[in-house]
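All protein chains but one are shown in place.
Chain lettering (A and B) follows the sequence in which the chains are written, and residue indices restart at 1 in each chain.
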Amino acid sequence: MAWQWFNRLGSPRWFYQKSSVWMPWLAAISLLLLITGVVWGLGFAPQDARQGNSYRIIYIHVPAALLALAGYYLMAISGAIGLIWKMKLSFLVMRAAAPIGAALTFAALVTGALWGKPTWGTYWDWDARITSMLILLFLYLGIIALSRALSRQHTADKACALLTLVGTVNIPIIYKSVDWWSSLHQPATLKLMEPSSIHPSMFYPLLLMILGFYCFYAWTLTAHTRILILQREWRTQWVQQLLTCNKI
Amino acid sequence: MHPARRQRLILILILVILSSAAVGFATYAMRSNMDYFYPPRAFAAGEVPLEKRIRVGGCVVPGSVARAGDSLDVRFALTDGEAQLTVVFDKILPDLFAENEAAVVIGKLQQNGVVRADKVLAKHDETYTPPEVADSMKGSAVCLQQESQGVGA
Partner (left out) sequence: MGLKPPGAGITGEAKCKRKIGPGFFTLLRCELLLALRRQSELVNPLLFFVTVLALMPIGIGPEPELLTRLAPGLIWVMALLATLLSQEALFRGDYEDGSLEQLALLPQPLYFAVSAKILIHWLVTGLPLALLSPLLGLMFNLPIAGYLPLAFSLLLGTACLSLIGSIGAALTVALRRPGLLLALIIMPLYVPVLIFGSGAVQAALDGYGYSMELAVLAAILTAAGALAPLAAGAAIRISLDH
């Protein structure tokens, strides 16, 4: 039973048809969560005692940073599934996730810089988390560059999957070493928050925003994967049928 | 044994040897504690090496901040509740630096027992709380309480 389901999931056509049903739901849920989160977080959550209103950027910064990392692991897992079970769809998900992950990492860096100005007095600081986020961005960009450079699609799929996996082995090492490095240059006092040390009245909107970002991520990823499916499978009968139906 | 199979065996042996060596080196590296962070009491006990780049953390003692009239030179004392340590600094102090707040200093200990700082950092408050809650918590003991829970951790 499980295997049958697994194999069906691997078929781009099945995924395309099923996901047309999910898409509007995902969009609606993420929109709802994001709007509630933004209104609550920006409008109703109390000010921070020391940082005043500037802490509110947390509601974008933290979800973006969380997803940037989670997105990389999603890429690695789907790349591994693709390499092991030769599943076409999983490669497509991996390739679709790369630009989204890069964009989120970039967003996390930018919001972090904007937040840094009022709190630390500087836009950029070579603190451990910022530096490792920057390196994560470089990893993402390298994978995207590799996927563009290789013209044969299925070579590119496998090459990117391998590079992603190599990166996954490296991420903890990079994080550890950057942490050590920056703690030598400056103490780990410029820490961001830990969820437990945040007051509930500020935490609930953050939770909503994180959930909203996850749904939004799922929606973008699905949309992106659907485009890749159409690009890759445009010669097949079902896509041709789809195209002619939509034209009329 | 079939040559290809023998090679595979050798390969597995090499992998096992290399990865156990990696684990060995990593544990050795972990064991050597390279955190050059000292509380003021370590200075009183004479545990801190002279003329090496170190880090000190503590609370700025109220009323100890003295500025020189004609230059940026500033002198202040740090405490961890047990001992005090004098620090001199010749650059601009960060905005969040204040008396009775935590600060971290990077610098070198000199012969006369004073730390000459290259860099002074105000400890950034890690907790996010609404103003009312923070007000109720406020008191001179707050900084020291946090310190005693271990800044160096």
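Throughout what follows, contacts are C-beta pairs under 8 Å (C-beta built on N, C-alpha and C of every residue); 3 or more make two chains touch, one makes a residue touch a chain.
Please read these numbers as outputs of a predicted model, since none were measured by experiment.
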{"item": "Of A:L26, A:M75 or A:L163, the one touching the omitted chain in the full complex", "value": "A:L163"}
{"item": "Candidate in contact with the missing chain, chosen from B:R8, B:R67 or B:K91", "value": "B:R8"}
{"item": "Chain A residues touching the omitted chain (full complex)", "value": "135, 138-139, 141-143, 145-146, 149-150, 152, 155, 158-159, 162-163, 165-167, 169-170, 173-174, 176-178, 180-181, 184"}
{"item": "Touching residues on chain B - with respect to the absent chain", "value": "3-4, 6-8, 11, 14-15, 18-19, 21-26, 28-29, 32, 34, 36, 49, 51-53"}
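One rule holds for everything that comes next: only the chains that are shown with their structure count from here on.
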{"item": "Centre-to-centre distance between chain B and chain A (centres being mean Cα positions), rounded to whole Å", "value": "33"}
